[in-house]
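Below is one structure, written out as structure tokens, with a few remarks after it.
Excluded from the complex is one protein chain; the other protein chains are retained at their positions.
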Amino acid sequence: MDRRRLFKLAATTALATTLAAGAALAQEAVKIGAVGPKTGGLAGGAAVSFWPNVQLWAHDVNARGGLNIGGEMRPVEIIEYDDQTNPGETIKAVQRLATQDEADFILAPYSTGLNLAAAPIFDRFGYPMVTHTAISDQIVELSQRFPNMYFTLGGATGLAGGVVEVLTKMRDAGQIGNKVAMVNVADAFGIELAEVARPAFAEAGFEIVYDTSYPLGTQDLSPIVKGAAAAEPDAFVAWSYPPDTFGLTEQAMIEGLDVKAFYTAVATSFPAYAGRFGAAANGVLGAGGVAATSASFQEYAARHEQVTGAKPDFWASGMVYSSFQILEQAIEAVGSLDKEAVSAYIAENDFETVMGTISWDENNNNAAYWTVGQWMDGVFNGVASTGREGAIEPVAKTGWE
Amino acid sequence: MKRDAWQDLALGAVLLAVAACLPWFGGSYWLSIGVTIAMYTVLATSWALFSGPTHYISLATTAFFGIGTYTTGLGIDHLPYWVLLPIAGVLGAVLAGLVGLATLRLSGVYFVIFTLGLAELVRQIITWVQNFSGQKGLYVLTDITEADIYWQLLGLAGIVFLGGWAIGRSRLGFALRIIGDDETVARHSGINTARAKVILFMVPGAVAAIAGAILAPRYVYIEPLLAFTPMLSFQVVIMALLGGTGRLWGPLVGVIPFTFLWEAISASFPNQTTLLLGLCFLLIVYLLPKGFVGLIESVRRWAKSREGYA
Amino acid sequence: MRAPNAVLSLRGVTRRFGGLVAVNDMSFDVTEHEVMGLIGPNGSGKSTTLNLISGALAPNAGTISLRGTPLSQLPAQDIARKGVARTFQLVRLLPSMTVLDNVKAGAVFGHRRRWGSEADDHAMAMLEKVGLGRHAFAVPSQLTYIDTKRVELARVLASDPKILLLDEWLAGLNPTELGQGIDLIRALREEGRTIILVEHVMDAIRSLCDACVVMASGTKIAEGTPEAVLSDPEVIRAYLGDDDA
Partner (left out) sequence: MDILITGLLLGGTYALIAVGLNLQYGMVRIMNLANGELIVIGGFAAFWFQTAASVSPLLTVFLVAPVAFALNWLIYTVMLRPLVKRAKSRGQLEVDAILTTFGLSFVAVGVMLAVFGGDYFSYSYLARPVELLGATFGLNRIMAFLGAVVICGALYLWLNHSRPGLSIRAIAVAPQSARLVGIDVQKLSALAFALGGAVTAVGGGLISMFLTLDASTGVMFTLKALIIVIMGGVGDMRGTIVAALALGVLESFVASVLDPGLTLAAAYLLFLLVLLFRPQGLFGRGQA
């Protein structure tokens, strides 16, 4: 008796929640949950790559009249939660979506750590989890444990491998020598990439002439850039995060670190990067990339800017949107809100997205992903990938002007 | 008086038993709230055990918590899980002991900042060691369920309350009350104030480390940014102060309403969560200067006086 | 050098604050069952001497010993445990605790340590002794001024000290209370307790003290029975000079 009352209370709360969210659309709306950081350490990145795409996707689907579910057009309704970049909050929010809001589907959260924290909950409730911003080298183990989890953005080995590949190509073309200065931000992401890159560079015949790390939140990166410059490298590679990606680039300009290959990792593909450095960004290499010249991406980018008022970045944004497209196509193809069926459909099919075709290997991993891009005249083109089409040839950077 | 004490104990045991039934009745959402409440109860209560009587505000919770998470993260592939919890506890207690010994000479506000700096220092050192040894992000893939974690936290809460209850009735507890009122008197009455404080500081150190170790499997993936978030220290302080540190159950009555408030706000206003939380927070500070304990006790007094007149 | 049955001995005790010498080369003995008055004009170093004995301050030079055991470098809590208990010039009670618990603090952590009902009983007995038994469960803020002083005295007594340090315990009392206060200390004296009184009230010194040490500007200027020192011209000059200023 008491238990039933408790449930009733819970249901009422959920209803109140939904109403208060101000998103109560038509009655037959499909409820889609979205959890990500609006505050906290990763809020800056999520504000560029994640949230605008949630908005854009909901807009696109509803503009078309909604999701076609067995012939019936049903609009989508997004229920958003801020996880404050705190895995405990992510877990709670996903659980709230699953049990209180009774969301039909839940979009994967933002960032590796938060995706992994949420994975057991997605798994328990059988939600398909098409991740878009999780980078992991443990995909085999994770996909065995969480069979509904899909990976699109790749792993550290691929990302680092891409950089080695690009530098090798440039060396073979006589554009650079074989001396590499490498730095990394000392957190899980930077450490993992540096660990993978070290032997890969050695194997490709590169000499690492400078190799160091710096803590997240370092306010003055000039000693690092000075140290790198003193080693007189031919290429500079930084496994960096947003604030330091900007900081390292600016210091490199100031120190006159005129390498022919200059690479910074996360956030290099952000529009704010080109916005800040303008023409100086030309030739800068960075993590990710897209087939920027493809019609599908250009059309997407235009729509993104029109609907959200901001430009997408040239890496994760497109992948975030693509992951939503995958979910959307699978739901429409299955023609119902049956999570299990949708999950199964995702596993068995390829999908056409703004990033091109996405298909899975035996580990639910999109094995073909972009690894390196390069800025050129305000566009960040993919120059290396693990098998995607549309890559252009990398060019040597010619100074900071 | 004696009987009262046993009644408290029995009441506590009953409440704990009731709380332990949540996983069977509550469903997974309520369970996740339960985990949050249990976690903050453990952290805030143990925090208040030390900070209540000494008035020292420690912001080191996250340092101990992070050490615990890392103990599990690093050890899970090598040692049985159950061994990791006591190891985490010992590590936390030892670190707390060292900090205590080092900070004895510091007066109140310096202690606050010291503990804050300590948390950052520990995070930096762990990060550096991780980088140095090429340790990648840590995955804690176990079969431990949310309910297991909840029960473990409840068990830990039980231990904390029992410990707090026992300390309250011991010479140490009495000494701490005296220290809290007037440290000079305490010293001149023959109390080794330094030792009492160090011993007591080890309690929240150990408890927070164990809590971190328990929660690591829930986070699956551990990195310094997530394990050592300074927000945790602040939240613990705030919940404990909201409840009131003068009573053993004080932090509990801060944690529960705060969790629900947090929940209600973040569920209803995902885009203004931070703003509204801040506003609520300010309201509480201005309207409930003595915390919920103060509120409850004045309601009690009021009820009593009504009874008196009736 | 030490008097045969001295409980407490000071030898050459000196304490400086920056350039100021607050206590200069103090030496005296307190013998068993003796009430010793430590007197002198304001700022003469009496309270500093008391703080040095109780361990609130450490001396820069010289030794303080309790029955031959050195105290001078020990922290306050160890000195208290060895049996030196003090009251404070400005009464210090524990505001959040009952009167009984205030007294218990002495009983639990003092020279002789008790716990449980033994401590409660002992604390209660001490409260009765200072005449506050019926206020045992009051809180300090409800007490009159003299009663707060009594609580502090009871706390000190509850630790069974070998020597009691009373720092201007009689200061600030009205004439009626002063009479009660003097009677209370006299009762302690008659129990055979060893006491050092820092005091301004001359009547009290005359009627209570067996011996007196007079300080001026941090130095001992006289020592002897109250009658003897109070008629010493140098002492009179020290007092009058001070009073005239």
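So that you can tell them apart, the chains are marked A, B and C in the order they are listed, and the count of residues begins at 1 in each.
One rule holds for everything that comes next: a residue touches a chain if its C-beta (ideal position, glycine included) is under 8 Å from a C-beta of that chain, and two chains touch if they have at least 3 such contacts.
As the structure is a prediction and not an experimental result, all values here were calculated from the model.
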Left-out chain, listing which of the shown chains it touches: A, B
Candidates B:Ile87, B:Leu172, B:Ala194 or B:Leu276 - the one touching the absent chain: B:Leu276
Touch criterion as defined above, residue of A:Gly65, A:Pro199 or A:Pro223 at the omitted chain: A:Pro223
Absent-chain contact - pick from A:Gly65, A:Pro199, A:Gly256 or A:Gly387: A:Gly256
For chain A, the residues touching the chain missing from this view: 37-41, 43-44, 46-48, 51, 85, 183, 186, 212-215, 217-220, 222-224, 226-227, 242-243, 246-247, 250-251, 253-256, 267, 270, 272, 275-278, 310
Chain B, residues in touch with the chain not shown (by the definition above): 55, 57, 102-103, 105-110, 112-114, 116-118, 120-121, 124-125, 127-128, 131-132, 230-231, 234, 237-238, 241, 271-279, 281-282, 285-286, 289
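Here, only the chains that are shown with their structure count from here on.
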Overall pattern in which the protein chains touch one another (line/ring/star/complete/other): line
Greatest separation from chain A - chain, by CA centre: C
CA centroid of chain B to CA centroid of chain C, Å: 43
Where chain A and chain B are represented by their mean Cα positions, the distance between them in whole Å: 35
Chain C residues counted as touching two or more neighbouring chains: none
Interface hub residues of chain A, defined as touching at least two other chains: none
Footprint of chain B on chain C - complex, ascending: 54-56, 75-78, 80-81, 85-86, 88, 92-97, 101, 104-106, 108-111, 113, 115, 155, 159
Residues on chain B engaged by chain A in the complex (per definition of touch): 25-33, 35-36, 39, 124, 127-128, 130-131, 134-139, 141, 146, 215, 218-221, 223-226, 229, 231, 263, 266-271, 273-274
Residues on chain A engaged by chain B in the complex (per definition of touch): 3, 6-7, 10, 16-17, 20-21, 38-41, 80-82, 84-89, 91-93, 95-96, 98-100, 112-113, 116-117, 119-121, 124-125, 136-138, 141-142, 145, 156, 184, 186-192, 194-195, 213, 215-216
